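Note sheet for the following structure.
The complex is shown incomplete by one protein chain, all other protein chains being positioned as in the whole.
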Amino acid sequence: MSHYYRLVVSCPDRRGIVARVSGFIAGHGGSITEANQHSDLEAGRFFMRYEILADSIGMTAAELEEAFEPVAREFDMDWALRDTRRRPRVVVMVSRESHCLVDLLYRWTAGELEGDIVGVISNHDDMRSMVEWHGLPYYHVAVPADYKSAAFGEVERLVEEMEADTVVLARYMQILPPRLCERYAGRVINIHHSFLPSFAGARPYHQAHSRGVKLIGATCHYVTEELDAGPIIEQDIHRVSHCHTPQDLVRFGRDVEKAVLARGLRWHLEDRVLIHGNKTVVFA
Amino acid sequence: MSHYYRLVVSCPDRRGIVARVSGFIAGHGGSITEANQHSDLEAGRFFMRYEILADSIGMTAAELEEAFEPVAREFDMDWALRDTRRRPRVVVMVSRESHCLVDLLYRWTAGELEGDIVGVISNHDDMRSMVEWHGLPYYHVAVPADYKSAAFGEVERLVEEMEADTVVLARYMQILPPRLCERYAGRVINIHHSFLPSFAGARPYHQAHSRGVKLIGATCHYVTEELDAGPIIEQDIHRVSHCHTPQDLVRFGRDVEKAVLARGLRWHLEDRVLIHGNKTVVFA
Amino acid sequence: MSHYYRLVVSCPDRRGIVARVSGFIAGHGGSITEANQHSDLEAGRFFMRYEILADSIGMTAAELEEAFEPVAREFDMDWALRDTRRRPRVVVMVSRESHCLVDLLYRWTAGELEGDIVGVISNHDDMRSMVEWHGLPYYHVAVPADYKSAAFGEVERLVEEMEADTVVLARYMQILPPRLCERYAGRVINIHHSFLPSFAGARPYHQAHSRGVKLIGATCHYVTEELDAGPIIEQDIHRVSHCHTPQDLVRFGRDVEKAVLARGLRWHLEDRVLIHGNKTVVFA
Partner (left out) sequence: MSHYYRLVVSCPDRRGIVARVSGFIAGHGGSITEANQHSDLEAGRFFMRYEILADSIGMTAAELEEAFEPVAREFDMDWALRDTRRRPRVVVMVSRESHCLVDLLYRWTAGELEGDIVGVISNHDDMRSMVEWHGLPYYHVAVPADYKSAAFGEVERLVEEMEADTVVLARYMQILPPRLCERYAGRVINIHHSFLPSFAGARPYHQAHSRGVKLIGATCHYVTEELDAGPIIEQDIHRVSHCHTPQDLVRFGRDVEKAVLARGLRWHLEDRVLIHGNKTVVFA
């Protein structure tokens, strides 16, 4: 099975970046199998993502990184190089709604995700059996109102212990403390059950029902300190009508939520999502 | 060409309404070609819309109305009966963006609307030639900031003179004064260029672009005194990405706006939209 | 928890059906909570579905059936009455692809289906552990090429033994013999992985890829003797582009397939699908 070196770059826009980077890769005999570029003309910033067939380059990832360093410095790049054999480790956090977790577990076992779910943390014990059936550890960390700080200390310890690259809030229903938002900035993905910025906060389907909207939605975004306000990765909607009760909206919502979260996570794990300020570039 | 008597009812929900109404119609030999019903269990309210082949009943609309009156009283109904030969008269109000008007004029001439556009009012003179080419009167009523009251007096006079049943704000870009909102309650349809309640107010595409959303939308709603807050008739969205500038969003938006407005207006003219509080029942 | 009597009718169209049926129900004090009607003007046929609050009628389902019999005869109705406490029994048949089964099992456990999965039959043994974890029996019935007749005899025996009302071919990948198609006419639901009638038969995603289509689809339909030609219940599509390999199409397809099958099955179990010739009326 071939593996790839994946180069992701964001830098001030100027002439010659593509020529320099592609020239560098060609100079090492590299074969580019997928290339994405974007110039944000307003922000004056350039984004790129290259997938290079590892066997076409006679270097390890570490050697390639070292060789690329001067190019990166020349163009003042934020950049990363990943060997796709190094699969990201994902911790999923859930509360009582299982639809997103069930969906992610299926996609993981079906080989749809370029990464591995390594454990599940929940403030309830409901999904233990299902998770353990998949051969994964399940951690029940209750989050009582007067004990949040200790609880999130334990969550942090578990995330570290599992060496998670990415944390997915798959309908976790608890607000992460600022400390975790900051420590794992750009690495925590949440699914919010509305079409943000509509209906931020609690009970979005009931808000939507009472406003009489004709579409409900879901939003996958990075978690930041400000609730439901982080960079949006993906959104989608489902059509509703006067026939539908709030319960129907919840049911439709589950389908949108899991689809949107799965796409967002997939793109994140494939290094297709580049954050810039409060927005994302998604090379889907 | 057959015509229909269209009966639209909203009343407190209780047993036997359908039996009473359908019995009444059957008793007069009426043939029902389309029937829609909805019980709003939360609100305890019942909604129905019947389309009756006029030739199957040996009565004029006025006679049928009179005959139905006791049934309506019995169930405390808000109701209306319309002979579809009496086509609603529509006045369109526009500002400088022509996409919605062009679309509505096409649909009218193609016979897609159960009603007739009878005139266009604008605060600019830009679309006169196009409108007049369609054989319609065009009224230019400027709305200078210090002259709004007189301007809207003139708008009101024109709407009355044209005997409009429905007024469509097809990107009119001016806020109707409370007096008109009230006088024409349930008869003025607006297209707002966002997925309400997101991005109410001015420049929604710029708001959407700066929030980095992945979908933009449009909302067709009845106009009420509170800006962009009236009962929603229809909504739809268009997918966008980091590639798209605010100008692209405007362009995509035009397509969504005209589609959403055309659907909303069509349903309104076919008596498919029943208002209840700040929501609608749409028998689409 | 309230239960309902659900009345589903199809009959030659003529005046007075609604009045007669709703009058009958009102006469027994019945409260109708959901009503759907459709006149197929081309075919001259009328379809209806009523949901009646059981507690509002002082009769058992059997008594109501007997009382309704004369009405049904008068209008030459095909009809059925179901007490929603009697939940339909569903047998799922699968081959090696698990996505549809995983999805149906989730929906069943989440209470989204108005029926119960009572067992799984497969020509492979791969999904035994997952199915048994859900507390359901799993039957492995191999279908070797020279042994099909006996294998399908065994399938038929199992379906009978489990007293299945509905059989779902959730990517079963085997063609049912005519005998079973006929015996279970209108009760076997298949998911085909293309937008029928495009790409009937084998390997639809490869057919789609090689034709260069920009959308792929899935179709949920009743099984008839003619392959992939039975009455269609539901269809949906997913957008694809030149970037996507046949493997990507397979992956997107899985999402469409499970969504379309779930909707189709849900509607079938709620008696929302009425078959007429090779078409369906779906009161969704």
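Just so it is clear, A, B and C label the chains in written order, and each chain counts residues from 1 on its own.
Simple rule for what comes next: contacts are C-beta pairs under 8 Å (C-beta built on N, C-alpha and C of every residue); 3 or more make two chains touch, one makes a residue touch a chain.
These figures come from a predicted structure and were not determined experimentally.
Participant: Among the chains you can see, which ones touch the chain that has been omitted?
Facilitator: A, B, C
Participant: Can you say which of A:33, A:129 or A:247 touches the chain missing from this structure?
Facilitator: In the complete complex, the chain left out is touched by residue A:33.
Participant: Going by the contact rule already stated, which one of C:126, C:154 or C:236 would touch the omitted chain in the full complex?
Facilitator: For the chain that is not drawn, the touching residue is C:236.
Participant: Using the document's definition of touch, tell me which of B:42, B:55, B:69 or B:112 contacts the absent chain.
Facilitator: Missing-chain contact among the listed residues: B:112.
Participant: Since one chain isn't shown, list which residues of chain C touch it in the complete complex.
Facilitator: Residues touching the hidden chain, for chain C, are 38, 40-42, 195-199, 211-215, 217, 231-237, 241-243, 245, 278-282, 284.
Participant: In the full complex, which residues of chain A touch the absent chain?
Facilitator: Counting only chain A, the missing chain is touched by 15-16, 18-20, 22-23, 25-27, 29-35, 37, 39, 41, 56.
Participant: Which parts of chain B are in contact with the chain that was left out?
Facilitator: Those residues of chain B that touch the unshown chain are 98-99, 102-103, 106, 110, 112, 133, 251, 254-255, 259.
Heads up, the rule we're going with is that only the chains that are shown with their structure count from here on.
Participant: With chain centres defined as C-alpha means, what is the inter-centre distance between chain B and chain C in Å?
Facilitator: For chain B versus chain C, the centre distance works out to 37 Å.
Participant: Whole-Å distance, chain A centre to chain B centre, using C-alpha means?
Facilitator: 42
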